[in-house]
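A quick write-up on the structure given underneath.
One protein chain is absent from this view; the other protein chains keep their places.
For reference, chains read A and B in written order, and residue numbers begin at 1 within each chain.
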Amino acid sequence: MAEKPLAADGLSPQQLLDLYRKMVIIRRADQEALNLQRQGELGLWGQFLGQEATQVGATVAMESTDWIVPSYREFGMAMCRGIDPGEMLGYFRGLTHGPWDPRRYRFLPFTISVATQVPHAVGFAMGCRLDGSREVVLCVFGDGATSEGDWHEAMNFAGVFQAPVVFLCQNNQWAISVPLRRQTAGSIAERAQGYGFAGVRIDGNDVLAVFSAVRSAADRARRGEGPSLIEAVTYRMGAHTSADDPTRYRLDSDLAPWSSRDPIETYAAWLRSQALLDEGQADSIDAEAEGMAEAMRGKLRRLPLPSPAASLFDRVYHDPPASFLKEREEFEATLEPVE
Amino acid sequence: MAERTFVLPDLGEGLTEAQLVRWRVEPGARVEVNAPLCEVETAKAVVVIPSPWAGTVRTVHGRPGESIPVGAALVTIAAADEAGAQPEGEAVLVGYGSRTPGPGEVRRRPRSSASPSASTEEGVRAAPFVRQLARELGVDLTAVAGSGPGGRITRADVEAAARPDDRPGPPPQAPEADHDGDQRISVVGIRKAIARQMMRSVSTIPQFTEFAVFDATALMAARDAARHKGRPITPLPYFILAAVEAVRRHPLLNSSWDESRDEIVVKKSVHVGIAVNTPNGLLVPVLRDADQLSLEAIAERSSRLIEGARGGSLSPRDMSGSTITVTNVGASGPIETGTPIVNPPECCVIGFGAIRLRPMVVDSQVMARQSAWISISVDHRIVDGGLATEFLTALVGELEAIRA
Partner (left out) sequence: MSAVTLGKAITQGLRDALAADAKVLVFGEDVGRLGGVFRITDGLQRDFGEDRVFDTPLAESAIIGIAVGLALRGFRAVPEIQFDGFIYPAFEQIVSHVAKYENRSGLPLPITIRVPFGGNIGAIEHHSESPEAYFAHTAGLKVVAPARPSDAYGLLRTAIAGDDPVIFFEPKARYYLKEEMDLPVPPLPLGRARVAREGTAVTVVAYGPMVETALRAAEAAAEEGTSVEVIDLRSLAPLDVETLVTSVRKTHRAVVVHEAPVFCGFGAEVAARLSHDAFDSLEAPVIRLGGLNVPYPPSRFEKLYLPDADRILQAVDESVAYG
C-alpha cells in the first residue's frame, strides 16, 4: 500500500475552502433529495451521505476537459461538474433516462447495472489515447463492482492497452446488505498489480487525500503512463436506497466510528485550525446550501412532463427506419388528453 | 392561504400502505418545509415523513397504530405562501408507484367501437374461411358484392350468393336489361334472411317428402268438447302434441346433422318451431320444451307466440333454437297438401293441411269424414324411407286416437 499523500498539495486557501463548500452543498442536496422522496416527489433516492470527500476530492482533482464515467451514486460528482441538481432528479422522478448532455459536461449517464460502465470507460480512454489527446477518464464504481466479470475484463484491457484511466473505487463497505468481508476475500487495491498497474488504498473521508491521489493518478495517465486504481475507503452512512432498511443488516452502533470520522466535520475542523474557515464563512456556505436546496426543490417540481411520443420514440435510433416512424405515428394517434 | 392535503406516497418501490407510528405535529402547529410530520412503518422500514410545504397544520388524518393506504390523506396544511404551494397544473405526486396519467397529461385512447381497418388491398377481399366456403358452395367471389367493411366479402354474402350443388345453375350472366313495366323489389332484412335460410336448406340437406291422410273426427270432437267448456282451441295444439308424442317414439326425427364432426346430434329437448305467415314474411317462433307441456299450455303459449310473431314483438330467444318444425300447408282454399322445406339445422318439418270433409273409406263404405293431409319432409342423411313411414304412421295414430 502506498503512503498517504501529503495534504494541501499546493491548493490556495480559496481552493481549500471551496472543497468544504462543495461538500456542504452536495450533502444538503442529498438530504433534500431524501426529503423529496419521502414526500412522493421522487420514486427513489440513493443517498451518498458520508461519501462527500471522495466525490468532491476526485472531481476537483480532474481537469475540466477530462471525462467522468459514474455508476449511479455519483450525484455529488455531477453537481461538482455543474449539472443542475433539479434537472438531474428528473431521472429519479421517472421522467427520463438521461437528464443531461454527456458531451457538454463530460459526464456519462448513470449506469445501473453494476460495473458495466467500466469497460465503457476503458474503451473511451483507449479512444482518447488513439486521438493523441491529453484527456483522462475517471471511472467510478463501488466495492461491489469489483466482483463483476466486466470489472475484471475492463481492468485487464486497461492494463494491456495502457488506457489513460483513473479507476476510483468508492469502497463504502456495503453492497446493499453485503458487507465488504463477504464481497471479497482479497484486497481491492492490490488487484491492480494483477492487471499490470499500481493500486493504492486511501482514506476516502479525507478530501485532501482523495484530491492528491486522484490528481497524481490523472497526471500519470496524462503522461502516457497508463491506468491506476485508487481504493477510497469510506462509509455509506445512509441506506442503499430509499427502498432499503439498513437496520435489518447493520446496527446503529456500526455507524458510530464513522460518524466520528465525518468527512465534512473533520475537514472543517482542520480548516479552522488553519484559520481558513470562520463562522461567517460557514454561515454563508450554509445559507448558500439552503438556497440551492430550495431552488432544487422548486425546479424539480416544475419539471415539465415530456411528450410521451417523443420520450418513447425519439431517442431510439439515430436514423429511425420508416417503419419505426410509422409506429410512432400510430402510437400518437392512440393518445388523447386526460380531462 | 391555500389548504392542501398531503397524501401518503409510495415510500419504497411498490408499497401499498404504511402504519402510522406517531405524530410529530398536531393541528395548529406551524411547520417549515421538511419539518418532520410523523413516523410511519412500512413493510421495509420506519420512515420519518417531512412536510412538503410550509404553513399551519389544519388536520392530521389517522391515529397511531392505524394503517394508511398509499394515496390516502395524511396531513392537511394551510400553505403559508404560494411559493410553497403546489405549482399550477402539477399532476399527482410521483412517488406513488406506477401512476396513471392525470389531468393535463395524455393517455391511451380507451377502447371504442372499432372503425373498420381501411385496407389498401386490391382485388377480392375475403378471409380464408370465406374463400373456403365460396369454394364449397361454388360461388365466384369476383361476382359477389361484399357487405363487410370496405367491401369485404363476408360469409353471409357467400351464403346468399350460393347456388345449390345438385341443380345446374345458370352460368353467371350479365344483369338483365330492365324491361318496361318490370318491378324491382328490394330484398333486405327478413326477406333476405328467409331467402338465405331457404338456400341453405335446399343446398345442404337432401330431403324427401312423405304424405298421409288422417281421420280428424276424433280431433274435431275433442275441439267441440273444449269449446263447450269455454276453452276454444285450434287444431294446432293437437298437431303439436301428436308430433311430440311421435318424436318420443322416434327421437331421430328430432335431430341435426353435424357436418364438421360427421355426427348426428339427437336433441334431448323438443323445441317446436311454428311457421307463421306474417306481413313481414315467414317467421318461425319457437315453443320451447313442448314435450313438458300439457295441451292447454301448448295452446296458450303457441297462440301467444303466433300473435307475437305477427306483431313483431318477440325476442331473439323466442325465434331460435327449434329442433323440429310444424307448418300449415294449405290452410285455406282448395289446397290439399304440399312439400314443406326442412328448417335447417333440423331433420324434419311437418306440414298439416286444412281439416275439411273429404271422402274416406270406412268399413268398406265411402263416407264424408273430417280429414286432413300430413306431409313430412326429412333429411335423407338421417332418415330413410322406412323410418319416415314409421314416424308418419305414429303421427297419424296419435291424431286419430285423440280423446275429448
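By our rule, a residue touches a chain if its C-beta (ideal position, glycine included) is under 8 Å from a C-beta of that chain, and two chains touch if they have at least 3 such contacts.
Keep in mind the model is a prediction, meaning the values are calculated, not measured.
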Could you tell which one of A:128, A:232 or A:292 touches the chain left off the display? A:128
For the chain not shown, which residue from B:22, B:63 or B:135 touches it across the whole complex? B:135
Residue touching the undisplayed chain, where the options are A:13, A:102 or A:179: A:102
Among A:118, A:217 or A:264, which one touches the chain that has been omitted from the display? A:118
Which parts of chain A are in contact with the chain that was left out? 97-98, 101-103, 108-109, 111, 113, 116, 118-128, 130-131, 149-150, 153-154, 156-157, 160, 315-319, 321-324
Hidden partner sits against chain B at residues 119, 121, 123-128, 131-132, 135, 152
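Keep this in mind: only the chains that are shown with their structure count from here on.
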Rounded to a whole Å, what is the gap between the Cα centroids of chain A and chain B? 66
Residues of chain A touching chain B in the complex: 32, 35, 37-44, 93-94, 239, 242-245, 247, 294, 297-298, 301-302, 305, 308, 334-339
So in the complex, the part of chain B that touches chain A is made up of which residues? 6-13, 33-34, 44-52, 83, 86-87, 90-91, 93-97, 101-109
